[in-house]
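For this depiction, one protein chain was excluded, whereas all remaining protein chains were kept in their positions.
Chain naming follows the written order as A and B, and within any one chain the residues start at number 1.
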Amino acid sequence: MEYFLIIIAAIFVNNIVLAKFLGVCPFLGVSSKISTAVGMTGAVAFVMVLATIVTYLLQKYVLETLGITYMQTITFILVIASLVQLVEIMLKKVSPSLYQALGIFLPLITTNCAVLGVAIMAAMNKDFGLMESTVFAFANAVGFGIAIILFSGMREHLDLVKVPEGMKGVPISLVVAGLLALAFMGFAGIA
Amino acid sequence: MASKKESTFINMVLTLFIVTAVAATTLGYIYELTKGPIEAAKRKKTLKAIANVTPAFDNIPSDEIYMLAIENDDSLVCYPSRKDGKLVGTAISTYTDAGFTERFYIMVGFAPDGTIINTAILSHKETPGLGDKMEKKKGNWSNQVNGKNPAKYKLKVKKDGGDVDGITAATFTSRGFVDAIDLAYKAYMKGGKHE
Partner (left out) sequence: MSKLKIFTKGFLKENPVFVLLLGMCPVLGVTTSAENGLGMGLATTFVLLMSNIVVSLIKSFIPDKVRIPSYIVIIASFVTIVELTMQAFLPELFDSLGIFIPLIVVNCVILGRAEAFASKNSVLDSILDGLGMGLGFALALTILGALREILGSGAIFGINVYSGDGALVFVLAPGAFIVLGYLIALSNKLNKKLYNK
């Protein structure tokens, strides 16, 4: 498969948040400000690409070779949890400034289903080699970033608008997210 | 509240090891238990699809499978249906990448002369409410190809100059559907018939 097609499909057509519904928790949780949304995106991109590479290799060379693919869920989630820890420790040592920026988001990533979801999708796709999987993971991270940053921009404006009492807060944010998803459906068919 | 157990290096490693070992053993056991039923469920699904797309047969088509090579080094699985030893139809498990979302799989049955008998969707991720209208339980759209012989019936949607009516608002799915049939038909006519 062509890399270009993978990238366009993952970012716009099958956007991980707005079309596939993965990573909705951080999408709603850390999107009240653009700056936090950018930080979260950075952390997710980092872990998502790393985790996909490691789990892909494990799936192909360990789980499938030994015929124990039923251990997939346990293995993948442990890999992601340890990677998050590892990245945290390494960032603290190597680049304290980056750690300052991403640090608080890292623990949240273990339970971000976008990371596990992308790892599983890449491992299960018969057409994907290591290169395709890496590109796929990166493109999905970009898609996640675009969705969450656009959404946080819209939420910042929501603060200034008069909203009916009952719809304040989460309900109106979800309706806005729905409209954003509707806009993304316009990309359908370009890939 | 229960008092927290102290964390020493040894008991941490030991605990994690025991938890993981118990988990792995249990899963291995459950895997062995469900292996049979999972195989049976898959087999049942295939046989049901074959029965839907070919005339009544008295052999076990899934025991006589053979592979048909197609262009991109891939191959399709074929299931010949026989009645009293005579070939009455061939079910071919085919797929397409031309659909709206990811690759989807359909089973298509051909009469010995290449006429399409019927089709059955094996698995798909097309949009609910739009693309999934190709499923039999969601409508009879897919029945329009039944009884047609692709030799004189153009396997393309009308938008692309063919004879197939597309599903409204799901042109990609419709294209994928006919593309999958076309793939199977071409392979079948290229010597895929096992009398």
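Operating definition for what follows: contacts are C-beta pairs under 8 Å (C-beta built on N, C-alpha and C of every residue); 3 or more make two chains touch, one makes a residue touch a chain.
Bear in mind the structure is a predicted one, so any value in this text is a computation, not a measurement.
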**Complete:** Output for the hidden chain's shown neighbours is A, B
**Message:** Among B:Thr26, B:Ser62, B:Ser75 or B:Gln144, exactly one should touch the missing chain; which is it?
**Reply:** B:Thr26
**Fill in**
Among listed residues A:Leu57, A:Ile74 or A:Met90, the absent chain is touched only by A:Ile74
**Message:** Just to verify: which one of A:Ser31, A:Asn112 or A:Thr134 makes contact with the chain not shown?
**Reply:** A:Asn112
**Asked** Which chain A residues touch the hidden chain?
**Response** 18-25, 28, 70-74, 76-78, 81, 110-113, 116-117, 120-121, 166-167, 170-175, 177-179, 181-182, 184-185
**Message:** List every residue of chain B that touches the chain not included in the displayed model.
**Reply:** 1-8, 11-12, 15-16, 19-20, 23, 26-27, 30-31, 34, 37-38, 40-42, 45, 123, 125, 127-130, 169
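The rule we apply is simple: only the chains that are shown with their structure count from here on.
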**Item:** chain A and chain B, separation of their C-alpha mean positions in angstrom
**Value:** 30
**Request:** Over in the complex, which chain A residues touch chain B? Could you list them?
**Result:** 14, 68, 70-71, 74, 188-189
**Message:** Help me check something: in the complex, which residues belonging to chain B touch chain A?
**Reply:** 20, 23-24, 27-28, 31, 100-101, 172
